[in-house]
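Other chains dropped; remaining ones untouched in position.
Residue numbering begins at 1 within each chain, and the chains themselves are lettered A, B and C in the order written.
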Amino acid sequence: MAGDAIAPVGLTGRPVYELRGVSKTFARRNVHALDKVDLVLREGTFSAIIGPSGCGKSTLLKIMAGLQPPSSGSVVLEGKPVMGPRRDIGMMFQQATLFPWRTTLENIVLPIEIRDGKAAARAKYDEARQLIDLVGLKGFENVYPSELSGGMAQRAAICRMLITEPAVLLLDEPFSALDELSRDFMNMELQRICLERNATAFLVTHSIPEAVILSDVVYVMSPRPGRFVEAITIDLPRPRTLDTMADPRFGALVHRIRSLLDQGAFQ
Amino acid sequence: GTQITVVLPNPSAINNFPLYVALGEKMFDKEGLQVKVEAVDGSSQVLQAMSAGQAQIGQPGAAPVLAARARGVDVVFLYNHFAKSVFGVVVPEKSAIKTPADLKGAVIGVGTADGAEVGFTRAILTDLKMEEGKDYTFLPVGDGGLAAAAFLRGDIKAYAAAVSDAAIMETRGIDLREITPEQYLSYFGNGYAVMRSFMDQNPQAIEKFGRVLVRATEFGLNPANRDKVMQHTKAGNPQEGEDTKLSTALFEQVKDRITPADTSKGWGYQPPEHWELWHKSAVASGILKAPLPDLKAAYTNQFVESWNKGAK
Amino acid sequence: MHAQGATVHGDVAAEAVPEQTIWAEHVSWIDRVPRWVSMLALMIGFLAVWQIIYLIELISPIILPSPLETIQDLFVVGKNLLTGDYMLLALWITTQEVLLGFIIAVVLGFALGVLVGETAFGERAVMPYLVAINTMPKVAFAPLFVSWLGFGIGSKVALAAFIAFFPVIVGTAAGLHAADQNARMLFKTMGASRWQTLVQLKLPTGMPHFFSGLKNAAVLVVVGAVVGEFLGGGKGFGELIRVAAAQLNTPRVFSLIIYLSLLGLATFWIVAWMQRRFVFWHKESVAEETLAQ
């Protein structure tokens, strides 16, 4: 089921991200986390990766983002090798991690401030306000994060990720700390934003329905050391809504991925 | 004028009334000296401040001066302020102890385990053929309230104290009786000292300073000037002066102790035999590991005559 | 679990319900007493015990004054302070020592705290020495400060700072470790330099820790200034206490100590206030709040 056979068909477009033989071993604890992962993300696609806990999903994302070096293999983004954090990558984590001493607006322009200074950040205020509108946070520009609910904080985190206009979005379980109702809602928002910006996105998740409803391709990963077991092309029409979940094709895809995971757990 | 910082081992102004009288009567100004007074905690700190150059003139005790000389600090004792011992052995008024000989078997309170008062008391009792640890013991009790507590608790039968401490306890209602025999008053108390380098470079300043002290001492001892003395010392230490009963009692004690038994040599004179006493006691108590080869260098009487003459 | 379930609204079962099934939350009477009443009661009880000890002459009055004497002396000292007499001058000197000592303790403690918290060298090599220094009786170093800095407030400031700087180090270093893994990673993704991470992430995150170090320091610095005056002279409040103690004037000693503790509380409150002002995003825990009133 693994190896060469997992290239999904029917997906074309300019490659944005290219990984070849990316492996990772944590020398200190002698943990072999990733094993020869090959991956190409094409422009404007949404891919998800799903796998058991501890299989190396977050590690893969960190390597792609240039936060950790791979033990072997190469990572290339937009033709240039990734040798450290880059401004054409936007990232989001499970926790919104807004800084309580900054207002929503100030939190959102933080990446600009870090990279180009305070003046540049101020110049981006207008753009940030547009993003705030886009995610439906209008009116909360100048409040401190303690006044935002979990979902609102994650929306602000989305804005912070988008403000640098990254070529690619890396999402590590971005909404899994939210309750399911808010989470469904945020997922639909995410789809809308990605469509609007023609963004290339790569999502780590534990939720099969979430992976299916958002993605063009879902990669299933084996337990540690993580490697792709299968790539499943999701050919449901876009834009998808929550009602798509009632679609029998949706149910079938979920079922297929679940059985792959169950197998994976006993391999 | 010359700037001089004088450092004292305690903040009492009455203990050092000549200095405060001189300041209050502007006697230093007339000699062209600008004098500043500071107080630290004890003779060793006085010597440390002097050797660090923070003060030009200090008022240490004899034993710490010997200790400092042994450590290579060339400090010279100039002016015998407390010409008589500032220490006395005191017992409660109602105590059956009348003389030091009665101290057999007693616990005697002292300020610190090896303060000057220890050497002083040990000398008295050694002369009486008593042996420390066998015939009597010392208990370090600190001073002030701690000593009072020791008496009240009955932890000590006698206290080897600075006379000022005894005076304070008396005014606070603990009646004490002194049992120090006269001859032991030769363990003179604190006096003024300088570093030799200062003495060599500023003999005039020392001359002027001592002259003023002599003048102020005589001024202060004149009963007619009593109120002025009280006023000047109160300016020096307002809180001490607030309690007139206490300051009066203290003043009487201090007057007695600064007056030498033999006034013929003038104010400030240090009899060499008294220094020998201190020297012996310092060796005996371990403050000095060995006798100093040049005890004579520890003090000088070279200015005494001109001070006393000039003051007239 | 068969195809059974639940129903809503009146049916047979409901009739069995007794009329009165409401139970109210119990609040102990002691929790309903206003704060000032309990504080006052405690104070009065304390003074009463003290007065009784005095009356039955358990302790000599030259060791423990009567509360009445002490309160009288509080007024004497208060009057002296208000009329701008020598005690006000003494208080002013001590206040200067406290403020300067505090500033130095904060600057020095902060610098060392950053060294310890940010660098492996500081954490592994410097910190053990700092801990060792902290266990020393620092008063023994007073003569060193006097000989370097003289009899002015300098030497007291130095001793006060020396006694107070350690909690600032610990607070700063702990604060620098307070930022969580997520926030650090976020800064890494933004390509933040070490300096930016320090200034924009670690320092603000660590503020609550830093301030709790400051609060400890605020109390210690007063103790340090007073001990400095005990040992190194000067003209401050500590000197007044020393003189009063030497005179066995215990009511005065007690009333001076009480005023001093007000100075300590004042510095403490100022720091607590600054914390509420500048670290507005951090809610203190109940225990911390109590400390800060």
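What we mean here is this: a contact is a pair of C-beta atoms (placed from the backbone, for glycine too) under 8 Å apart; a residue touches a chain by one contact, two chains touch by 3 or more.
The structure presented is a predicted model; accordingly, all values stated were derived computationally and were not measured.
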Stoichiometry of the full complex in this file, by chain label: A x2, B x1, C x2
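Note that only the chains that are shown with their structure count from here on.
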Which chain wins if you rank chains by how close their C-alpha centre is to the centre of all protein C-alpha atoms? C
Among the chains, which one keeps its Cα centre farthest from the Cα centre of chain C? A
Dominant chain pairing [most C-beta pairs in contact]: B-C
State, to the nearest whole Å, the distance from the C-alpha centre of chain B to the C-alpha centre of chain C. 41
How big is the gap, in whole Å, between where the Cα atoms of chain A centre and where those of chain B centre? 84
Separation of the C-alpha centres, chain A versus chain C, in whole Å, is 47
Overlap residues in chain C, where contacts from two or more other chains coincide: none
Could you tell me which residues belong to chain B and also touch two or more other chains? none
Which residues of chain A touch chain C once you look at their complex with the stated criterion? 62, 65, 67, 84-87, 89, 91, 93-95, 97, 99-101, 110-111, 113-115, 144-146
Looking at the complex, which residues from chain C come into contact with chain A? 180, 182-183, 185-192, 196, 200-201, 204-205, 279-282
Any idea which chain C residues touch chain B in the complex? 60, 62-63, 85-86, 142-143, 146-148, 150-151, 230-234, 239-240, 242-250, 252
